[in-house]
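Every protein chain of the complex appears in place save one, which is left out.
Letters A, B and C mark the chains as written, and numbering starts fresh at 1 in each.
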Amino acid sequence: MAGYADDQEAIQRRLRRIEGQIRGVQRMVAEGAYCIDVLTQISAATRALESVALLLLEDHLNHCVREALAVGGPDADGKVSEAAAAIARLVRS
Amino acid sequence: MAGYADDQEAIQRRLRRIEGQIRGVQRMVAEGAYCIDVLTQISAATRALESVALLLLEDHLNHCVREALAVGGPDADGKVSEAAAAIARLVRS
Amino acid sequence: MAGYADDQEAIQRRLRRIEGQIRGVQRMVAEGAYCIDVLTQISAATRALESVALLLLEDHLNHCVREALAVGGPDADGKVSEAAAAIARLVRS
Partner (left out) sequence: MAGYADDQEAIQRRLRRIEGQIRGVQRMVAEGAYCIDVLTQISAATRALESVALLLLEDHLNHCVREALAVGGPDADGKVSEAAAAIARLVRS
């Protein structure tokens, strides 16, 4: 079971809203909306995506990493480095 | 005419690809894909959104800001502060 | 004359404060302070550096880019691409 199972519906709702934001940006671009207004909507969609990522990451720490650490051994080390690499990708994106 | 008129098609193509990425993330979440794989796709979509924003911003500087600066006066000052505020939102998102 | 000439003192003051924050982080690490407290200070220093960068960028648009655009020609194009590349480095760092 995925680490985000309890938040699956909330995550899907947020992703559908982000999909709607991206479609809204396409409509603005099609209508030739003012650059700054398009940029404002893109910044909002970017922040919304980051929030979903942070929620997924917290769920991952709380479930997948927690369970691996409870068992211990090399799998526990692997889970922590894997989470650290995902955090690095988020911080740098 | 919008500052991004020459890139309008390329921007729409990229936005449609990002919309597809977001729908792909929804499918992954629906199927209970592994958290880290979902996060990797979200980071990719975030970076793609940022690239579109950077292209829009360069077009905006090259057209809207350039024209306002050619005319000069208070409108030129306003355009520069407005662009600076949009850059700040991007950097902080 | 640099584009930030009018803000030179304010920028130096902020950079000295950031230098002090970095030295403070070194003291915390030397004393074995709690990881999360060290991270909080590093996030604060990062945000302060970003604010200085945003001020420099606005000054750059307001002076160097504005002057190049007033003259026009290939130098104007070069200044806009150069600014766009600096913005991309900021957004991705």
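In this text, a contact is a pair of C-beta atoms (placed from the backbone, for glycine too) under 8 Å apart; a residue touches a chain by one contact, two chains touch by 3 or more.
Treat the numbers as computed from the prediction; the structure is a model and nothing was measured.
Against the chain not displayed here, chain A makes contact via residues 50, 53-54, 57-58, 61-62, 65-66, 69-70, 72, 76-77, 80-81, 83-84, 87-88, 90-92.
Seen across the whole complex, the unshown chain contacts chain C at 1-5, 8, 11-12, 15-16, 18-19, 22-23, 25-26, 29-30, 32-36, 38-40, 42-43, 45-47, 49-50, 52-53, 56-57, 59-60, 64, 82-83, 86, 89-90, 93.
In this section, only the chains that are shown with their structure count from here on.
Averaged C-alpha coordinates put the centre of chain A at 18 Å from the centre of chain B. Once the centre of each chain is set as its mean CA position, chain A and chain C turn out to be 28 Å apart. With centres defined as mean CA coordinates, chain C is found 21 Å away from chain B.
In chain C, the residues touching two or more other chains are 92.
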